[in-house]
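Note that one protein chain is taken out, while the other chains of the complex remain in position.
Think of it as A, B and C in the order they're written, each chain with its own count starting at 1.
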Amino acid sequence: MIQGIPLEHFLVVSTIMFFIGVCGFIIRRNLITMLMAIELILNSVNINFVVFNRYLYPDQLQGQFFSLFIVGIAAAEASVAIALIINIYRNVKNIEVENVNEMKF
Amino acid sequence: MFYLFSGIILICSLLSITTRRILRAAVYLLCVLLATAGLYFMLNYQFMAAVQLTLYAGGIVVLIIFSILLTHHISHRFQHPNLTKLIMGIGAATVGIGLVLTTILSHSFQAGTAPELPVDMTVIGNQLLSTGKNGYVLPFELISILLLAAMIAAIVVAKKEKNKNSEI
Amino acid sequence: MNILTLLVLIPVLTMVVVLFTKDYKGARLASAIGMGIELIATVYLVLAYLAARKTGMMHEMLFTSDFMWYPSLNIHFAFGVDGIAVAMIGLTSIVIFAGIFASWELQFLTKEFFVSLILLVTAVYGFFISLDLFTMFLFYELALIPMYLLIGLWGTGPKEKSAMKLTLMLMAGSALIMVGILGLYYNSAPGGGPLTFNIIEISKISIPVAAQRFFFPFAFVGFGILGALFPFHTWSPDGHASAPTAVSMLHAGVLMKLGGYGCFRVAMFLMPQAAQEMAWIFIILTTISVVYGAFSAIWQTDLKFINAYSSVSHCGLVIFALLMMNETAMDGAILQMISHGLMTALFFALIGMIYGRTHTRDIRQMGGLMKVIPFLAVVYMIAGFASLGLPGLSGFVAEMTVFVGSFQHQDMFHRVVTVIVASSIVITAVYILKVVGVLLLGPLKDQHHADLEDAKWYEKLSTVTLVLAVAAIGIAPLWLSDTIVASLKPIVARLAMVIPF
Partner (left out) sequence: MTGYTYTVFIILIPLVMFLVTGLLGMKWKPIISGLLGTIGMGTSWTLSLITAASYFFGHHAEGFQTIIPFEMKWLQFTDSLIIKMGILLDPISVMMLVVITTISFMVHLYSIGYMHGEVGFQRFYAFLSLFTFSMLGLVIATNIFQMYIFWELVGVSSFLLIGFYYQKPSAVAASKKAFIVTRFADLGFLIGILILSFITGTFDFGKLTEPGTAIFGSAASMSFMGISAMTWAMTLIFIGGAGKSAMFPLHIWLPDAMEGPTPVSALIHAATMVVAGVFLVARMFPVIHFQAPAAQEIIGYVGGFTSLFAAVIAITQYDIKRVLAFSTLSQLGYMMLALGVSGYGGEEGLGYMASMFHLFTHAMFKALLFLGAGSIIHAVHSNNMYDMGGLRKYLPITHITFLIACLTIAGVPFLSGFFSKDEILVAALHHNKLLFAVEFIVAGLTAFYMFRLYFCVFWGKDRHYHHTPHESPLTMTIPLMFLAVASVFAGYLPFTELVTSDKLGFESEMNYMVAVPSVLIGLLGIGLAWILYKKESEVPAKLAKSWGILYTATYNKFYFDEIYLFVTRKIIFNYISRPIAWFDRHIIDAFMVGIGLTTEKVSYKIKGMQSGQLQHYAFAFVAGTLALALSMIYLMM
């Protein structure tokens, strides 16, 4: 199915997706959308792992396993993050990131 | 086929960080994740794709949507992002994309020539639980503990405090 | 048990006992007894040392012991003393003994005060007996920390600020020392083999000259800061002015000596070539320090400031004499350390006592105190005379040894600076007599002072101890001087091996 599609194309896609995620993380004000941006970033990394595995070392499964673990960690992270968001929401009544600045100087 | 998926991924991810309605953002994210799963299918990694579908698309996105529903009004619209941040974000992204793409494209990857490993569930299962070479039991256990810890942490953090005053 | 270990253990035990006392009376009594025992132990050490030397023990260090405590870096608790260290320990014991009695009436957090004070002293003892650079440094650092608390909590005036300034400057110094010590450590085995922190072992090899040139200024300036080397002396007036009596005594009397002691034991002894090469820079600095400190003292009006600047001048003389690098001058330097330690402690004790009565340290507001507090006034005059180098008191012996030793230098530069430094004795006389004249003599200026009480027994005990020590050195200096000279011989020999530039 992937014959004729060079490796670089996958990488371009994942790179752009990664930086869209970064950009989203920086510009969005809402904690949940920031979380989504993080999911984008993780996802792009996953793509990279899998693609490298397939193209460069098709006889091994490391990339795939790494991705699996990342998915696991992403799940854990998301659950904790959402718990935090809910808690913050309870405390400051919204989830705008600008309002969460207790930890400054 | 690949370009279709790629197009969906890029467009939807861009939309998901620019849309002003949060639920739409979540839906766009779902599209991205589904398209990614499609890519995995193309790469012939069915298990990976399945995990992507179930865990990401099914689990995390649902979780996000739940939390959105908990914390937002459905018709909530975001304010426009503030300008400095916009510049910062776009700047960082542009520079990053430029940097990484030039690096990637100037590098020629040597495609592996080894025969392809059949990727069926037994292989994955065995490797995941074996201790020898190519065995992943240790990270597997670690991730399980991490998940457990995250679960407990999530419960503790999100639990309603009985005494309002003692909140941080 | 090794007598040196005992010297460190006694204060530690005293601290523990003080912690369990109930009120300030118990705390001060426990401290006094503990420091009394310490003094006796010190006397025993001195006698044992002299006896051992007499029986012909020619080792450079006596009573040595050695425990490894951090094998991977080869750090030991290596203890041992030579005549110089014994002399410094004697100084410490006398000063702390007097210091305890000088703070007899302190009633604010007494227990904590005495614990900090004794902790400080423990560190000082540890410093003087250490033969391992790292352990030495450890004790050095340990001495600085209680100092901050002591000044910051029990001080007077802008105490927090002064304590901060003092601690930061001294910490900066110890950072430099750290660099110097590590430099020595990593160059301690130029021919391969295990690296060592042991002073005696390092002294047997010669550190590569390039390394010496690089690390000597660090170690020397680092210790020099504590020794009030110009222009790093400014912590001294503020710190001393704010510190409580006993701390001023201990700090000016003993802690500043750590600087001088470190300068020669670590910087010069271990890096002789660099010392020879760079001596002239520091000789100029200390010459400035001596004259400048004395001139500054003339203009001061706060008793403690006067004494602090006088300390700058006198401690400058210590480092000056050390840098002359001949036996007589270095002997003079050690004598000057001891002499200055005793008399400056005496000064600070008296200033504390006078301040406790008149509640001012401004000499313009006092006058004619001889009439009302004759005992303190007379002792103050004795201290003043010791400071300006009256024969029969310790200052004279020390200063003359320094001058004669420095002047024996074959080099014209050294002799000229010696003359400049010697001129400080006149300036010293000016400010001492100015203070004595204004403070003690003349008609009583403030009628509120008319019915001040003269010294109490503990104040008498405190000052008389110091006066006796000052006079003993002044009247019979030979044994002390001989003891020091005997121990200086290896050091001077090592310095002399190097051909001067």
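Definition applied: contacts are C-beta pairs under 8 Å (C-beta built on N, C-alpha and C of every residue); 3 or more make two chains touch, one makes a residue touch a chain.
Please read these numbers as outputs of a predicted model, since none were measured by experiment.
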| item | value |
| --- | --- |
| Shown chains that the omitted chain touches within the full complex | A, B, C |
| Residue, one of C:M370, C:V417 or C:I491, that touches the chain absent here | C:M370 |
| Residue of C:G126, C:G180, C:G259 or C:G405 in touch with the missing chain, whole complex considered | C:G405 |
| Candidates C:G56, C:P71 or C:P443 - the one touching the absent chain | C:P443 |
| Residue in contact with the excluded chain [from C:T92, C:T122 or C:Q300] | C:Q300 |
| Touch list for chain A against the chain that is not drawn | 22, 25-27, 34, 97-98, 100-105 |
| Chain B residues touching the omitted chain (full complex) | 85, 88-89, 92, 95-96, 99, 103 |
| Residues of chain C (touch criterion as defined above) contacting the omitted chain | 164-165, 168-169, 231-235, 237-238, 292, 295-296, 298-300, 309, 327-328, 331, 368, 370-371, 385, 388-392, 396-397, 400-401, 403-405, 407-408, 412, 415, 418-419, 422-423, 425-426, 429-430, 433-434, 437, 440-444, 476-478, 481-482, 485 |
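Going forward, only the chains that are shown with their structure count from here on.
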| item | value |
| --- | --- |
| Chain-level touch network, classified as line, ring, star, complete or other | other |
| Dominant interface by contact count, named by its two chains | A-B |
| Length of the line joining the C-alpha centres of chain B and chain C, rounded to whole Å | 67 |
| Where chain A and chain B are represented by their mean Cα positions, the distance between them in whole Å | 4 |
| Complex interface listing, chain B residues touching chain A | 1-2, 6, 9-10, 13-14, 16-17, 22, 25-26, 29, 32-33, 36, 39-45, 47-48, 51-52, 55-56, 59-60, 63-64, 66-68, 70-71, 78-79, 81-82, 85-86, 88-90, 92-94, 96-97, 100-101, 104-105, 109-112, 114-117, 119, 123-124, 127-128, 134, 136, 139, 143, 146-147, 149-151, 153-158, 160, 167-168 |
| Touch list for chain A against partner chain B, complex | 1-2, 5, 7-13, 15-30, 32-33, 35-37, 39-40, 43, 46-47, 50-51, 54-62, 64-65, 67-69, 71-80, 82-87, 89-91, 94-95 |
